[in-house]
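Taking it in order: structure first as structure tokens, then the write-up.
Here the complex is missing a single protein chain, while all its other protein chains stay put.
First chain written, first letter: the chains are A, B and C, and each begins at residue 1.
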Amino acid sequence: MSEYPTSIGTSDEHSITLLGHDLAGELLGEVGFAELAFWLVAMRRPTPGELRMFEAVLVALADHGFTPTAIAARLTLLSAPDALQGALAAGVLGGGSRFLGVTEDAGRFLASAIGRRDGALPADDAGWDELAREVVAETKSAGRFVPGLGHPVHKAGDPRTPVIYRIADEERVRGPHLELFAAIGRVSPEILGRTLPLNGAGVCGAALADLNLPVELLRGFALLARTAGLLGHLAEELRRPIGMQLYDAVDRSTLYLPPG
Amino acid sequence: MSEYPTSIGTSDEHSITLLGHDLAGELLGEVGFAELAFWLVAMRRPTPGELRMFEAVLVALADHGFTPTAIAARLTLLSAPDALQGALAAGVLGGGSRFLGVTEDAGRFLASAIGRRDGALPADDAGWDELAREVVAETKSAGRFVPGLGHPVHKAGDPRTPVIYRIADEERVRGPHLELFAAIGRVSPEILGRTLPLNGAGVCGAALADLNLPVELLRGFALLARTAGLLGHLAEELRRPIGMQLYDAVDRSTLYLPPG
Amino acid sequence: MSEYPTSIGTSDEHSITLLGHDLAGELLGEVGFAELAFWLVAMRRPTPGELRMFEAVLVALADHGFTPTAIAARLTLLSAPDALQGALAAGVLGGGSRFLGVTEDAGRFLASAIGRRDGALPADDAGWDELAREVVAETKSAGRFVPGLGHPVHKAGDPRTPVIYRIADEERVRGPHLELFAAIGRVSPEILGRTLPLNGAGVCGAALADLNLPVELLRGFALLARTAGLLGHLAEELRRPIGMQLYDAVDRSTLYLPPG
Partner (left out) sequence: MSEYPTSIGTSDEHSITLLGHDLAGELLGEVGFAELAFWLVAMRRPTPGELRMFEAVLVALADHGFTPTAIAARLTLLSAPDALQGALAAGVLGGGSRFLGVTEDAGRFLASAIGRRDGALPADDAGWDELAREVVAETKSAGRFVPGLGHPVHKAGDPRTPVIYRIADEERVRGPHLELFAAIGRVSPEILGRTLPLNGAGVCGAALADLNLPVELLRGFALLARTAGLLGHLAEELRRPIGMQLYDAVDRSTLYLPPG
């Protein structure tokens, strides 16, 4: 008979085990939710410094105003008010490549560049700058863009970026991904001919990768963060709805062009 | 022109404001993720005691093994491996009334019973027991069940329940919902003729209601918690998959009955 | 070992069986898609008359312009362009009680009223009118509304309604649900004091119930119909997008009210 292995947890009549611990006796009231989320994915507990960074990343990514994601969630709550899980899922489904992708894309890009490098990693800024120049030039000549460089609004600098780097230094979790990304920020003007800020959500991807979290799950962490933001939007939709108003605005502004 | 009001946040070229604060300057590295989630819904910051309870509730609800939710998420990741948001959403969609409903149902039930009561709330256990007897008897004679009473596995007692109550006492967040639910647990044997434990997920609903979180969003918090559990399952599916094995097991065990 | 029974179909190395027939040899090119959809749910083939009505219902329900459903689907395609199934799913999730519910609600309402009646069904309009008066009066005094009565736009009459009834007569599939709904339309002015048209989507619910399709699946047929409409919207979004424009419009029209 098939057996389905899992290491997440188990339970019996008297106890619930989660990640190898007694949920009720050891975890409740002792372990925070973000710490548990990290632990569930990484299968290890974060150090205090790693946890502070992880929480900062989730806070940085939690909300971004009336994104297509938040709008879709609110419209779905309007349409299916008795199925909150549907409204939340509709919002989660907007967490794809276009707007939520930069955290994952930057993380993967940096991990790939680091992984492809032979030999030791650079030991100082000059070394990182050299690697960064190769990476940016190679990306440019392949006709591609460096994910995480640039921001549509924060053109002079994303306010989240220096704070993430500061926390990384304070908690000693500044690793190769953050180093390479900072170097890319330093050198890209000379190669691309324009100064582009490091996108805060991209920095979050580098930070998560430096916490040794799997790159395949980076989008998942952005989605976990955004789930909190979506709950905020759904709560606000219940207090002060915009869904019907938006629907009406689109309806009134529809321009019907008969098919040719 | 339509205006869409929001109090969650805003941003401009130089700053990001979230819940009235400068995200980068005041929140990153200073506010935890669960604290932010609470704040986003309640539009107020939790006290330290409220936060400890809130984190405990999220940890208590985060995972429940190979639930239909977790299985659906894993199967969807197998089928659509390049759209993690789809796998997560498929898991979220299982967060409906049947298995994830007890947190919301218990919270609403208790809130409704408390809301319908004229006059002051009971001041001691005897008073709560009296209210509980009315509520249980009324529910029974209406042919309905008290949500949150009973557990399919933890028949002698849900291990999460006493810990949630202990934390409530420690942090002084034990309010009318938790009081009424405890009283229901005490008196229901005499009315129903059987001893049923207080379901831990139901206790979580009472605890969230005692944090003054809106009952319409209780399911949302269970879903936020479960999102972390789902990420754990998706991470495990990438490390040690069961999706294909499960699909094959169902396929091999299909009994085709030609339509009559 | 568990066995999972199904009567939908099976396959082996050389053949595929669907609904008891050889898919390739008997169904492809011989059975239409709507016919198959009916057959898959009802486990019987529709008669030609039933099929014509079923196709008309699906066509009637397929699209409704820039509904919250269509908008959410388009916004999700914008955000996650490489996961079309996510955009479609986001649209499907809007198919809940508020805007898509009337087909199911009317069908259930009529089925319930008919099911509760003792004795033979009415034999003429006068008999149906009498039953209709009871039903409308009872609903009104319970403080509820008759689902399917009224339409926000087509106040003088929903253009789909008389056509569905005509097809029902032509194909001899006018049964008790359609009869009762027509009677409700006739008598409700005298009881409610206002003339409300029979909503076309509600008439579709009555028509589906008269095809003996299960009331629990009525929403499913509305969703199947709407899936075609959503594909039309997604195709148009790829040709002439509105998603980004809508996002920008909401963004520009956001009124930030700092939390009090």
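The rule is short, and it goes like this: a residue touches a chain if its C-beta (ideal position, glycine included) is under 8 Å from a C-beta of that chain, and two chains touch if they have at least 3 such contacts.
Keep in mind the model is a prediction, meaning the values are calculated, not measured.
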Among C:114, C:137, C:192 or C:217, residue touching the chain not depicted: C:217
Which residue of B:31, B:100 or B:113 touches the chain not shown here: B:100
From C:132, C:149, C:164 or C:182, residue that would touch the chain that is not displayed: C:164
Touching residues on chain C - with respect to the absent chain: 2, 4-16, 18, 22-25, 27-29, 31-34, 36-37, 40-43, 52, 55-56, 58-60, 62-66, 83-86, 88-90, 92-96, 100, 153-157, 159-160, 162-164, 166-167, 170, 200, 214, 216-217, 219-221, 223-225, 227-229, 231-236, 238, 240, 242, 245-246, 249
Chain not shown, touching residues in chain B: 1, 65-69, 71-72, 75-76, 78-83, 86-87, 89-90, 93-100, 243, 246-247, 249-251, 254
Sites on chain A contacted by the missing partner chain, in the whole complex: 1-7, 9-10, 17, 19-20, 43, 80, 82-83, 85-86, 89, 93, 250, 253-259
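In this section, only the chains that are shown with their structure count from here on.
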Self-contact between copies chain A and chain C, residue sets same or different by half: same
Length of the line joining the C-alpha centres of chain A and chain B, rounded to whole Å: 24
Approximate Å spacing (C-alpha centroids) for the pair chain B, chain C: 33
Contacts with two or more other chains, residues of chain B listed in rising order: 2, 4-7, 9-10, 43, 83, 85-86, 89, 93
